[in-house]
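Take this structure, written in structure tokens, and hold onto it; I'll ask about it next.
Removed: one protein chain of the complex. Kept in place: all other protein chains.
Moving on to chain A:
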Amino acid sequence: MSNSLIIGQYVPGQSLVHKLDPRTKITIIFFFVFIVFFANNLVSYTLLTVFALASMFISRVPIRFILKGLTPVWFLIVFTFILHLFVTKEGTLIFDLYIFEFYTGGVIQGFAISMRFFLLILMTSLLTLTTTPIEITDAIEDMLHPLKKVKFPVHELALMMSISLRFIPTLMQETEKISRAQASRGVDFKTGPIKERAKAVVPLLVPLFVSAFKRAEELAMAMEARGYQGGEGRTKLRELKIEKRDILIYVLFACVIAGLIYTRNY
């Protein structure tokens, strides 16, 4: 199990999207989320879709990984489409079915809103598919840096995130070990009514928590022994660097925004 374990959804690769500075990716996705709501006609939607699909193809992430990211929201996309179909009463009537009336406006509106959802999910999952969690952590630490002035514990937050990421596989291995040990003593995790199964989780969680606290204590001691005394005066091994390709992408994205503003009034 431990050999196939990948934290998050990261798909290793060497594409342009993978190599971009994580801060660039986060910034672009942040603004993309906003501008998606400004698209209001076929041309502007096409523009954004082309941008999103182009990013997807450049990243060379296999389509099945992206579809996997979409599965939990398929329902939401379809549901909003149907909702708009029933509720929106604009445009010309297509046909009516007893009490339900379907209008062209509903189809268009439903399609547009679903498209927005689709684009949002596509871009955000592209971020997690092409960026390691630790890169995202570094980027967040760097981007939140100005908040240090108002005493926001940026460094501590980033360290907490990276230590959590480091211990996820360790604790998962431990969970498996404990659940096997408890199963060998007759705890049944897999059958029975839900209430019984929920009860069976208790003998799994208690030892897991006890050991997690013990780990935390030992880790704190080891960190102290290795000279950790807070973020003050610390240097960093992992370095973020804005390269030419990042600037190129920013310029391209600025063109997309300009294009969107222009096409809005078509």
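As a convention for this text, a residue touches a chain if its C-beta (ideal position, glycine included) is under 8 Å from a C-beta of that chain, and two chains touch if they have at least 3 such contacts; residues count from 1.
Methods note: contacts and distances are computed from a predicted model.
Trainee: Name the chain not shown, per its UniProt record: "AzlD family protein", "Ferritin", "Energy-coupling factor transporter ATPase" or "Gfo/Idh/MocA family oxidoreductase"?
Mentor: When "AzlD family protein", "Ferritin", "Energy-coupling factor transporter ATPase" or "Gfo/Idh/MocA family oxidoreductase" are compared with UniProt, the left-out chain turns out to be "Energy-coupling factor transporter ATPase".
Trainee: Touching the hidden chain in the complete assembly: which of A:68, A:89 or A:238 does that?
Mentor: A:238
Trainee: Which listed residue, A:76, A:147, A:181 or A:221, touches the chain dropped from view?
Mentor: A:221
Trainee: Of A:50, A:163 or A:181, which one is in contact with the hidden chain?
Mentor: Of the listed residues, the one touching the omitted chain is A:163.
Trainee: So that we can see where the missing chain sits, which residues of chain A does it touch?
Mentor: 2-3, 5, 134, 162-163, 165-166, 169-170, 173, 214-215, 218-219, 221-229, 233-239
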